[in-house]
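Apart from one protein chain that is not included, each protein chain of the complex appears where it belongs.
All chains are identified by letter, namely A, B and C, in their written order; residue positions are counted from 1 within each chain.
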Amino acid sequence: MKKEMKWLLSLATLALVVWALTALEGRRNEYNMLYTVLQKGMILAVAAVAMNLLNGFTGLFSLGQAGFMAIGAYVTAILTIPATKLPGVYYISGVSQAILSFRGWTDSLPDWFQTAFPYLALIIGGLVAALFAALIGYPVLRLKSDYLAIATLGFSEIIRAIIASPQLNLITNGSYGLKSIPKLENLLVTFLIAAVCIAFIVLLIRSSYGRAFKAIREDEVAAEAMGINLARHKQYSFVISSFFTAVAGGMLAMYMRSIDSGTFKIGLTYDVLLIIVIGGIGSVTGSVISALLVTAAKEWWLRFFDQPLVIAGWEVPLFRTGFRMVIFSLLLMAVVLFYQRGLLGHKEFTWNVLMPSNWRKWLNKKQAGGKRHA
Amino acid sequence: MKKVLALALALVMFLPAFALGAAAPVDGEIVLGVFEPQTGENGGGGFQEVLGMRYANTVYPTVKVGDKVYAVKLVEADNKSDKTEAVSAANTLIAAGAKIVLGSYGSGVSIAAGEIFADAQVPAIAASATNPQVTLGNDYYFRVCFLDPFQGTVMANYAIEKGYKKAAVITQLGDDYSSGLGAFFLAAYEKLGGVIVSNEQFQTNQTDFKAILTNVKAAAPDVIFAPSSIATAPLLIKQARELGITAVIAAGDTWENGSIIDNAGKDAEGVVLSTFFDEAEPANDEAKAFIEGFKKYLVANNQPDVIPAVSALGFDAYITALAAIEKAGTLEGPALQQALTQVEVVGVTGAISFDENGDAKKDMAFIKTIQDGKFVFLQLVSVK
Amino acid sequence: MSFSTILQHALTGISLGGAYALIAIGYTMVYGILRLINFAHGDMFMMAGYFMIFAMASMPWPIAIPLVVIATMALGVLMERAAYAPLRSAPRMSIMISAIGVSYLLQNLATYLFTALPRGYPEITLLKHIFQIGELSASLVTFVTPVLAILLVLGLVYLINHSKMGMAMRAVSKDFETARLMGININSVISFTFAIGSALAAVGSILYFTDRMSVTPFSGALPGLKCFVAAVFGGIGSIPGAMVGGFVIGLTETALVALGYSTFSDAFTFILLIVILLFKPTGLFGQKTTEKV
Partner (left out) sequence: MPDNILHIENLSMQFGGVLAVSSLNLDVCQDEIVALIGPNGAGKTTVFNMVTGVYVPTNGRITFKGKTIAEGYPESQMKKLYAGDHTGEYSKLISNTPDRITALGIARTFQNIRLFKEMTVFDNVLVATHMHLKANIFSTALGLARAEEKRMREETAYLINLMGLSPQKDELASSLPYGKQRHLEILRALATKPHLLLLDEPAAGMNPQETDELSAFIYRAREALKLTVLLIEHQMNLVMDISDRIYVIDFGKLIAQGNPAQVQDNPDVITAYLGVEEA
């Protein structure tokens, strides 16, 4: 397919999306479900792509996502909850004077700052998470695959415990969680932030450093023999991934408007994992698409699994609360066992899809079909 | 091909936007959202509350808006007693076009979803969520029950009256209801000159309380105040007795639930709790009618024919919603919100009208104890 | 804190540790052979809890217990055959994801079948018999757990060192391929390992839940992870190590809760893990393995 053609298609899609989003914005209440799905989906997409950078492209199996999202979420929340509402939020144990005065100061700043501040807060959240990542990354990244997994998983549990600890009541409001977090202006903004984050990760993956990451994924020994400093490059990947994971966490906080340590259980990490497994470990576009699909299915399309279903007076068995999640876990197992490359495997979505010739190629490959893994 | 599929599905995401169509009620039906936990640790209590609402819906199936009569349809969404799920559940209700939302049992989820309802300008009426934060700073959240500061004070007063000088408090981390009520009790109790000898916390889903109970035992309190979900209650009670703790165990409204007696058996004897409603003392005719009708309804739904207070509150929340709709004479969110601030209803748990925070002006609590495997009314406490 | 209080805590800790030890062994055995963290092991333990509830509903405990143990073993072997065996040659990550998937599935399945509400665990009156020794007060199970744990471990160690199957297991854990070439049937050895692990998990779950009185679909997850940490602490692949690890974690956890840091009781386990991995990756009794270049 011609280059110009592709550009044209891309631009067209972009225009379509922007139009659709603005159209949706106006009629939010009518299409509330679609609206929320798109918003949450996009947020999870950022988390998924960030996880993919680490697990898919650098081959580091980390399960710390929930922890970093928690850091991002809490930093963003504490920075953006209106100072006037703070006492109400920390209603039991009161809020630390430091936060109160700092927020008082930020609120006194001019309007342009107020409008920019939420995004600044997201970035700060990311930076804090990146700092944590740098600190634990140095020791933890020396561990081999599954030890790394369990150690990062442990880290995220530690973060959660610290957040929930009564000792930190004045800062994190301990077990009561935070509320009245300002919301993301609108869908377009959400998409914009997500796009920027994902774009950066894509650029990184395509750069020489990205190639080095892949080399590490393919064969650490050989990569090191090619003069790639394992420790440093793993650290880069880990820190950057954590940064964006935290940004996603911050956005999640703004989407949910209220958070507590329970929001960031291991389950959250598994949700993101589910997304990248289905989308294809090692495919950015795969992650984005599957993030939207999985969220839509979870929150919307498959909800009916949880309600008793009656067709023509006959009550369909199996349909009751919890069935949806069973379906999801079965889906995950199916993908892992029979379809390990997921939606897109290592590949990326391109407009070439639309060319019949490629379908033929694909079919032939299927017939040749040796199973290969992401 | 795989890719094509992916693309197709991705596009499908947008289609519903244009398939859905306008959701305005033309067919003379209006939707009330039921925002309750039917699974998770508060699943049991949530269900009892839902029963109250369903029953109310059978008693008052329609509502007059201006001169048109609408059928009232209840749409239920399960918030799974989980703050994260609560947000999605709230969104589902709004998407379903709920005009007013009822619930939830458990303050945490109500607080979590509060902002969502406020954003969508859909008023919400909590039945039994007693934590102040539910309505505080949220114009769109109302509640028909009393608050934890009040409930805490009530129990503190009761404890002092009974001459319990030393108390231990056990609360659940991450649970606004438990932590909040515990804190309010603690404050009131100390103000009344009592001594808190031990203050312990446990985590959600924790089932082993031996360690904290051992500390409590060492502190030798006269009374243990342990507001918590009905899931944890029996474990707490049994393990306390197993460790040979003899102090009186007290808690808040959540504990008025048969499952505690079923699970804790004879260990549950002597447990003291405060609650909103007692079928032995109907506050008014509405209540009398309700007690009669609802008992039948319970039996019909093969439930024990003891009326749980939360069911009564569920009923009240429903009729309050209807009253507001009739008063407003329209289905616009802001108008309904305005109407609610002025509405006055005679509920089965007493007269209901809201103060500036959107809390029902209530100053009466019923204290009950468990005796021979039954909840027995002890006394009526009212604190000004 | 008075002496009797401390003693009471110690009792709680030891019995908790005993239960942990039994679960930890399952991890250590599977890891020793497949180099796989069986994320679902904790959920097997949870499932065993539910099996017990249903078994006890219709039959006395002397029949119920062996039945539950067998059912859990069956489930364990089934899981291995269905979710791990097909991935023998797949990259490490796929197998781990598969393990996570199984755990995810078991939890959701349990939520679906038994609802997330805690189910009261049947009481074995004998085990629940309460002893009063001066200030102390504890039920029989508190004492049985650690003793049983130690006995089972001794038995297992004997089995592994002196039986043919045990030898096969050691061979497989040393070198997969060579063992296969030596004519050892890898799959049956692995299944056997899973069976033993699950059996111990079942026993552990009976003791654990009898002490805690209720089961939820998620009551397996955290103990599972903790027991994996216990296994790592003791040196992955070493059975006595796993036992020691179990007791250490049981005791420290209880101590933390007792001192009022219940929030950190879980976190501590993972801090311990990270510390161990950094300073003695092979754990207390584990032996080193070098990667060939």
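Here, contacts are C-beta pairs under 8 Å (C-beta built on N, C-alpha and C of every residue); 3 or more make two chains touch, one makes a residue touch a chain.
Fair warning: this is a prediction, and the values are worked out from it, not measured in the lab.
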Touching residue (missing chain; options A:Phe102, A:Phe117, A:Phe191 or A:Tyr209): A:Tyr209
Which of A:Val196, A:Met226 or A:Val316 contacts the chain that the document leaves out: A:Met226
Candidates A:Phe102, A:Phe200 or A:Phe319 - the one touching the absent chain: A:Phe200
Contact footprint on chain A, counting only the chain that is left out: 200, 203-204, 207-212, 214-215, 217-219, 221-230, 236, 240, 346
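One rule holds for everything that comes next: only the chains that are shown with their structure count from here on.
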Gap in Å, rounded to a whole number, between the CA centres of chain C and chain A: 32
In chain B, residues with contacts to at least two other chains: 39, 173, 201, 203
Sequence positions of chain C contacting 2 or more other chains: 111, 115-116, 263, 266
Of chain B, residues touching chain C in the complex: 39-41, 43-44, 80, 173, 200-203, 205-208, 210-212, 214-215, 217-218, 231-232, 234-235, 238-239, 242-244, 263
Touching residues (chain side chain A, partner chain B) in the complex: 20, 23-24, 29-34, 36-38, 85, 88, 91-92, 164, 166, 174-177, 179-181, 183, 255-263, 286, 289, 292-293, 296, 299, 303, 306, 321-322, 343-344, 347, 349-350, 353-354, 359, 362-363
In the complex, chain B residues that touch chain A: 1-7, 9-10, 13-14, 16-17, 20, 22-23, 38-39, 78, 82-84, 87-88, 91-92, 94-95, 108, 111-116, 119-120, 132-133, 136-137, 172-176, 179-180, 183, 201, 203-204
